[in-house]
Structure formats: C-alpha cells, structure tokens
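A single protein chain has been omitted from the complex, and every remaining protein chain is retained in its original position.
Letters A, B and C name the chains as they come in the text, with residue numbers starting at 1 for each one.
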Amino acid sequence: MNLGLGNLGALAAGDTQADRVVPRTGFTAQLTLFAAATMAFLAVFTLALSLASGRLAARWGDELARSSTIRIVAPQDQRAAQTEAALRLLETTRGVQSARALTDAEQQALLAPWLGPDLALDALPVPRLIEVIEAPDGFDATGLRLRLQAEVPGAVLDDHTRWRAPLVQAAHRLRALGWLSTLLIALTMGAMVTLAAHAALAANAQVIAVLRLVGATDTYIARAFVRRFTLRALGGAAIGTALGMAAMLALPRASDAGSVLTGIGFQGWHWAIPLLVPLLAAIVAFAATGAAARRTLRELA
Amino acid sequence: MNLGLGNLGALAAGDTQADRVVPRTGFTAQLTLFAAATMAFLAVFTLALSLASGRLAARWGDELARSSTIRIVAPQDQRAAQTEAALRLLETTRGVQSARALTDAEQQALLAPWLGPDLALDALPVPRLIEVIEAPDGFDATGLRLRLQAEVPGAVLDDHTRWRAPLVQAAHRLRALGWLSTLLIALTMGAMVTLAAHAALAANAQVIAVLRLVGATDTYIARAFVRRFTLRALGGAAIGTALGMAAMLALPRASDAGSVLTGIGFQGWHWAIPLLVPLLAAIVAFAATGAAARRTLRELA
Amino acid sequence: MIELENVAYSYGGGELLSDISVKLAPGSFHFLTGPSGAGKTTLLKLCYGALLPTAGVVRIFGADVRAMQRDDVAHLRRRMGVVHQDCQFLNHLPVAENIALPLTASGRDAKAAEADLDDLMAWVGLTERAQALPPELSGGERQRAALARAVIMSPDVVLADEPTGNVDWDMSQRLLRLLVELNKMGKTVLIATHDLSLIRAAKVHVQARVLRIANRRVQLAGADL
Partner (left out) sequence: MIELENVAYSYGGGELLSDISVKLAPGSFHFLTGPSGAGKTTLLKLCYGALLPTAGVVRIFGADVRAMQRDDVAHLRRRMGVVHQDCQFLNHLPVAENIALPLTASGRDAKAAEADLDDLMAWVGLTERAQALPPELSGGERQRAALARAVIMSPDVVLADEPTGNVDWDMSQRLLRLLVELNKMGKTVLIATHDLSLIRAAKVHVQARVLRIANRRVQLAGADL
C-alpha cells in the first residue's frame, strides 16, 4: 500500500466518491473529534508551561545564579586595604569573570529597606560589599573561601548560587516535565486515534468485505478511512487548540509578584507554536490510522 | 428500566450468562480502558496540584500576609521615645492584632546577612523595627501611615501585604484552577465513556435485535452493557491512578528552595484522596453508560 | 392467539397493506404467500409486535400491541418463536448457545433443557456443527439453526419467514415435519414462503389455510394452488 507522508497533500484534495463508501460511523467519529480536541487543549497548556518555565529558568540562570557577594567586615581603617586585597585575589581566581566593589550609593540603596535612606555610610562600620560575576563554568567556592580566609581575614563570601541553583534547577525540571507531558499527550492522542480507527474498521468489517467483493483495492479502502480520520483529528485538534488559546488569554494576567505561578502563557512569537498542534495531530492521526488500516485489512484478508 | 445507583452493588456481583451475550468489542473496550486510565492519571496530578497550592496559599496567608514592619528612623536619643509612641498608637489602631518592638538580638539576626554578625547595634544609628500582626480583616495602611506621619515623624510603615497578597492570591487561583481541571477531567472522562458506550451499542445493533427477538427485556440488555463498561472504567481508572501515584512518588522530592515549583505531591492523609478516583470513574461510567444504553435502546425500538 | 382487525401499514410512502383482517386461531396452521415485495415479512412483523399498525388493531394473546410497554413485548416474545428471513445470531457465541438463547434470555436454566436441545439439533442436522460460530455455517445450516431457536421454548405460536429458502428439498421436508409436529401439539403456526411446492407438500400432512397477499390485501387462496 502506498500511504507515505507524501500522500498527505493528495489526501486533503479529496475524492468524494471514495468518501461516500465509508459510513459516517457516528459515535466513533465524535469520539475521535473529542479526544483530539481534549488532547490539543492539554497540549496547548503544557506547551505554555514548558515555554514559561524555560523563560523563568533562563532569567534566573542569567541574572542571579552567576553573581556572588563578598562582604569585608573590618575596622574602619582597614576596610579599604582589605577590599583592595580581596579584589586583587579575585583577579587571579579561576572562574571569576569580573569583580568590583559597590559604591556608597549602591550600598545605601541595598540597605535602605532595613536602615532607612538617611544613613551616612562613611560614619558607620558597615561592611564593604564586592560583587563577583562568575564565568560560565563557575568558580570553586570552597577554594576561594580558604584563600580569602588566609589573605583577607575580614572577607566573607556570600555565595548566591547556593540559594539560586535549586530554583533554576526546579525551573529546568519543570520545563523538562512540560516537554515530556507534551510528548506523552501526543502519544496518548496517537493511541486514542489508533484505537478509534481500529474500532471503526472492526465495526465496518462488512463494508470492507463488500468493497473487496466489488474489486476495490486495499489502497482505495485504506485511503477512505485514513482520510476520514485524519480530517477528524485535524478538526478536533483545531477546536481544542482554539479553546486552549482562548482559555490562555482569559487567564488572569501575570502580575509581577506572582509571575512564578501565573506567568504561564505565550509571549511574542511563541504564540505561533500552539498553531502547530493541529498540524501535528493530523500527522499523528494520519500515521496511526494508516497503520491501523493496514493491520485490519491484513487481518480481514 | 431499573438502573438506579443502588444497583451498582448488584452489578458487581455479576451474571455470567448476561455477560456472555455481549461481545467483547475489542477496540472499543481498549479505548474505554485507555481513556479511563489517562483521565485518572491526569486527575491524580491535578488533585495533587490543587492540594499543594491549597497548602501553599494557607502557609503564605497565615505566616506572611498578616505581618508588617514599622521602621523607626530617628536620632539615637529619640529612638526609644518614638518607638513607645508608635506602639501606643498601634494599640488604638483598628485591625492591628498585636505589635511589638524587635529585640536587639532579633534585629542583629535580620541584618547579619548584610552587615555581618559582629555589629554592636547600640553604637549604631540603626532603626528600631516594630513587628505588626494584623487582625484577620487587616488594617487601613494609608490611614495608619497618615497618623504615624503626624505623631511619630521617624516611623516608616513597610507593608508586607503589598508584596505577599498577590502571591497568596495566585496560590488561591492555582488551587481553584486545579479543582476546575479535576472537574473538567471528570466531565471529559464521562463524555469519552459515553461516546465509547454509544459506539459499542451502535456497533452491536444486531446483538440488541437478536436479544429482543428472543424475548430479552431492555433491563437485561442494558445491564449487560452497563456492567461491561463500568468495570472497564473502574479497571482503567485504577491503572491510571496507580501509575499517577507512582509517577508522583518518582518526582524529585521538594527541596526547600524550589518548593513552590516541585512541592506538588500529596502529604499525610491526602494520599487517600486519589484512591477515590477509580471509584468516581466507576460511578461516572455507570451513569454515562446507563444513559447511553437507555437512549440507544429507545432509538432502536 | 393473534388477531389483525382492519390493519393498514405504510413505511412512510404509499400504503403497503390496507384493511387487513386476519385471525390466527389457536392450533391453526397457515401459509402466507405472495410475490416478492408484496409485504409478507411486513405482515409477520406486525404479528409479533416488531411493527405497529398505522391503522387498525393488532391483538397478540388478546392484548393490543399499541398499549404495550417494551418489556411487555419482551415477555410476549417468550411465547412466540420467530424465524427471521435474514437469520440473525450472536456471532460470538457457538450455534448451540444461540439456539438456547431464548432460555437464557428469559432466565431459565439452559442446562435443564439440554436433552431437548440435543434432540432438536439432531433433527435439524446440526449436531456436528454445535460448537461452530454462526458465521462458519453454510446458508442452509443457518436457516435450520434459526428454526431450532424459534421452537426451543416450545412456544404457543411459531412465525417463520421463508424458513426453507436456502435448503434442499429433503431438508425442507424435515423442517416442515417439525412444524407439523408442533401444530399437532396444539401450537399455532404461520409460514411465509414463496415456494408453492412446499405448500402443496404440506397439505398432505396438515389442514393448512393459505393466505395470499396481492394488491395490498390478503385473500384466502383456493384450490388454484
């Protein structure tokens, strides 16, 4: 049987005669439509989840995971010297991309929530903060800590990575979970369409017998069924995708604070991705029904 | 036809003779099993999501949303007096459950990440912090701010609610979404089982005709089909639930940092809730198939 | 037993049967004949309540079919044996179970009737095919199985639609004898057939009346057969 993917186009063109010989098989048809719609709806959501958690992971990964702080806690007169020493040490540390001491203004901004905006930092024994940007491979925090301990007694390394890494990891895991779910949904849809096609073919054993009796080739018979089911899956998935995207738009918009939880949604060109869902559904249905038809026709031979 | 819910028990008891008269209808059977399993699997996840976000909302709501901070930024000699004044003012403020000044030790602990643990707070012009616990209805932040401005010039109200409320709200919304999804999944399963039952009944029009010809009552015929489908949905849902719970156990355990994202799972007696899923599936299938059978038998009359 | 009073029937187009009055008395033996498409099968379906008359009254065992619930019809069917023109079986059950189906469907113990079943299967020549599935039977074997199923409950009325269309002459005589035996036990029998030689052969064994459908009416056929 010649049912390669290349025929997908020819399929769409249609053959009204071949269409008529296969009965509408009411409930199996509705079941296929419904299953395709449900799966497409779910696919839109998991796709959105994957994309959103991908964005989250990227943001957190880029902005936060790669920065650390060194605090110079020392008597007023030694602070500048120790800061200098720490910066020199960092220059020769592998895995440190850049390091710089924060200005007074920056430190004031950081501390304002706690101490109010009116502090004269010069007059206070407030530690000096050094911002360290890691190189992509990161640095050896333990080694750095040991060296600082030896050369700059007042320095304390505050490694944000320890805090952020699990979050970034979680976002990555969520994204992986999202893609996995999308794959599972595609497989589920394939399985459902296959079973529905099998059910329809089995229920139409007499139709197949009659068509064979009058000299119809297996390709002709298979194509009639495959066409029916592919179009149904396409239609169902289109409905499901449309509903899914509508639901997505109706979701409360992401507020900044709650973006971790409600930021699920598409942004920019990502809105085009769910449009692939019906197409993929049609391809899955085409392959699944083709296999089902070939198997049933062989069994009924 | 007598197919009330009370018959669910009699149904389980079974009637081997009535069972035999309905053919196994291979693929529709597999489709029902599969759909029930998939839906149960999904139901387990959305249930877990709902419960987890319920927990999250409760935690955030209780611990964080109801606390605010007042910062007394004043010259060293006026701090104690202004703190006293602020506390008195808070005592007469509606919606404030309690208010107390933090001790030096507590403030030190709060500031340690920024300033290091060796600060002598007494010697510093660090503001005094007052922790305010709201009454359940909350207080009028704007009104309080105005009164503080008038009576305690150095007081700054830092209203956590502004930060936390959207998060709590998001968690609530997520929980609502979870329950909604669970309901949608139940409806979807009902629809799929109904369609599958309709498909099976339509494909078995001849079986029904034969049974009627030999004097079988509609109740007898319907019960044979309903029993078949209810047991299938029960079996499929049991498989899906087991798989869902296994997947839940296999998920990476919630680390503290990532709990917002990976804390999806059951805790304590909540593990018993998904066990209801197969039971609910059986009830849904029983009702759905019963309706389908009654309709088909009426139509074929 | 079965009474049709001024019955008319139409499938939606013109009237197929008009103003028909027939009475099947207990213990009577009737043939129903007429050209293909005249309405023999339709008339039979009216007699066992599968179709409701568009006009007139059909009474089965004294009860008006139009006043019946579906479960009443089911209970009446247990007192009637029907052979469909296109024999219908449960294709997933062996022939023997198909023949015993009226027993199981009415909740009786099929085991108790096993001896009857064996006798019956032997009479219609299906003993060797007892465990075959219906689609594995030949056309004639299916017809014999259908007749066996119709009489297994030894019903008060047997309505048979072309029960011998696919069997050879010897077998048709065997099947006819079975129905004649039942009639002698007091059962009412109605056979729809286009096969006039079958009717002629029957007249040797039994006092049969022949009804003929022509021009939408039923006439009593005379000696012209």
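Basically, a residue touches a chain if its C-beta (ideal position, glycine included) is under 8 Å from a C-beta of that chain, and two chains touch if they have at least 3 such contacts.
Bear in mind that the values here come from a model prediction, so they are computed numbers and not experimental data.
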item	value
Among shown chains, those touching the left-out chain	A, C
Touching residues on chain C - with respect to the absent chain	11, 34-37, 40-41, 85-86, 125, 129, 136, 138-141, 144, 161-162, 165-171, 194, 196-197
Residues belonging to chain A that touch the chain removed from view	17, 20-21, 23-24, 206-207, 209-220, 297, 301
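Operating definition for what follows: only the chains that are shown with their structure count from here on.
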item	value
Each chain counted as touching chain B and chain C at once	none
Chains most often in contact, by C-beta pairs	A-B
Central chain of the complex, centres being mean CA coordinates	B
Length of the line joining the C-alpha centres of chain B and chain C, rounded to whole Å	62
Chain A and chain C, separation of their C-alpha mean positions in angstrom	67
